[in-house]
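The complex appears here minus one protein chain, its other protein chains still in place.
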Amino acid sequence: MEFSYKIRYAETDQMGVVHHANYLLYLEQARIDWLEKKGISYAELEQSGIMLPVYNINIDYKQPITFGDTVKVNVERGEMHGVRIPFDYKLYNSSNELVVEAQVTLIFLSSETRKPIKCPEDLFKILNS
Amino acid sequence: MEFSYKIRYAETDQMGVVHHANYLLYLEQARIDWLEKKGISYAELEQSGIMLPVYNINIDYKQPITFGDTVKVNVERGEMHGVRIPFDYKLYNSSNELVVEAQVTLIFLSSETRKPIKCPEDLFKILNS
Amino acid sequence: MEFSYKIRYAETDQMGVVHHANYLLYLEQARIDWLEKKGISYAELEQSGIMLPVYNINIDYKQPITFGDTVKVNVERGEMHGVRIPFDYKLYNSSNELVVEAQVTLIFLSSETRKPIKCPEDLFKILNS
Partner (left out) sequence: MEFSYKIRYAETDQMGVVHHANYLLYLEQARIDWLEKKGISYAELEQSGIMLPVYNINIDYKQPITFGDTVKVNVERGEMHGVRIPFDYKLYNSSNELVVEAQVTLIFLSSETRKPIKCPEDLFKILNS
């Protein structure tokens, strides 16, 4: 699935390109958008007692992206196992050049205990569909 | 009272200077530091049921500040009235040139009801000291 | 003119609402969008030697906005005079409640000299249309 985002001026730094930390925000937005397209509101998920904090990120910066450009974020779910849900990302500029590749692993966490929990059966089915 | 902060690279934008939104973060840090020097932990204040969200900001950008520089934030409390507490700011670069002037007004809010509340007597005494 | 933006998770703070500094990013995006709808690319404007840094912001926080909501930014240009261009903003949540009001004044600056300049005639005409 794909998510598009127009780069903010505030996201650049004095190198004249997007600061590397901001890509994590694009990854998060694309992930939340991915969930929504499956009919899952992350806001409601949290209210229901499940949080999905980030456990690990591995990110490769292939080439910079500039203000005025639109980044396209391609996101795919990896194999879920135990309490973890991994996502694979490819980010492209508006000329369809690969700018960033990333893997992000989230864990299912109970809002109440703040301990890892197994993904509930019905949620698992939706996420795996 | 004064608070010093070394500019982060990430806080610059492609103009080659600090992005204007980041000054609000310096104002907040200086305010929390001001409270701490009075013996008030803002973290504990929130836990005790009082929040201090921002109600109004008026900010003048006099000249830019660059990465590598240290900003000095001078903060003074204004006259408290009712549910409001105002702060006056002057920000200087390391050559002691005025870079930003700002007024920030906070309101006392109950964490529980999320409604404005009068500042508790004992807190008022400390803030006014 | 109106600009819509879906709140990012990263834009919240531990009060559970959008952190006050992030509204400045929405104002900037809406302004750049306003320019684009007039046929002006801010990226190209900068490349042509004209920068529009922020000179003053006055912002009122009426009520909070939360993750999952979409903010609608209504932006209108004020009266241009000399080197300044003011904008008036009203921000609404998805229930059409006013959440923020702001006035932002920019100045025309030469990229080369970093001094204020009068707005070029042809640009003035477009901005005033």
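Quick notes on this one:
Per-chain numbering from 1; labels A, B and C assigned in written order.
Just so we're on the same page, a residue touches a chain if its C-beta (ideal position, glycine included) is under 8 Å from a C-beta of that chain, and two chains touch if they have at least 3 such contacts.
Only a predicted model underlies this, so the values are computations on that prediction, with no experimental measurement involved.
Here is the thing to keep in mind: the chain we left out touches A, B, C in the whole complex.
Chain A residues in contact with the hidden partner, per the touch definition given at the top, are 14-15, 20-22, 24-25, 28, 46, 51, 53-61, 64.
With the whole complex as reference, residues 8-10, 24-25, 28-29, 32, 41-44, 66-68 of chain B touch the missing chain. Interface with the hidden chain, as seen from chain C, comprises residues 9-10, 12-17, 19, 21, 67.
The rule is short, and it goes like this: only the chains that are shown with their structure count from here on.
Remark: the per-chain Cα centre closest to the mean position of all protein Cα atoms belongs to C. Averaged Cα coordinates give chain A a centre that lies 32 Å from the centre of chain B.
Chain A and chain C, compared by their mean Cα positions, are separated by 27 Å. Residues of chain A found to touch two or more other chains are 9-10, 67.
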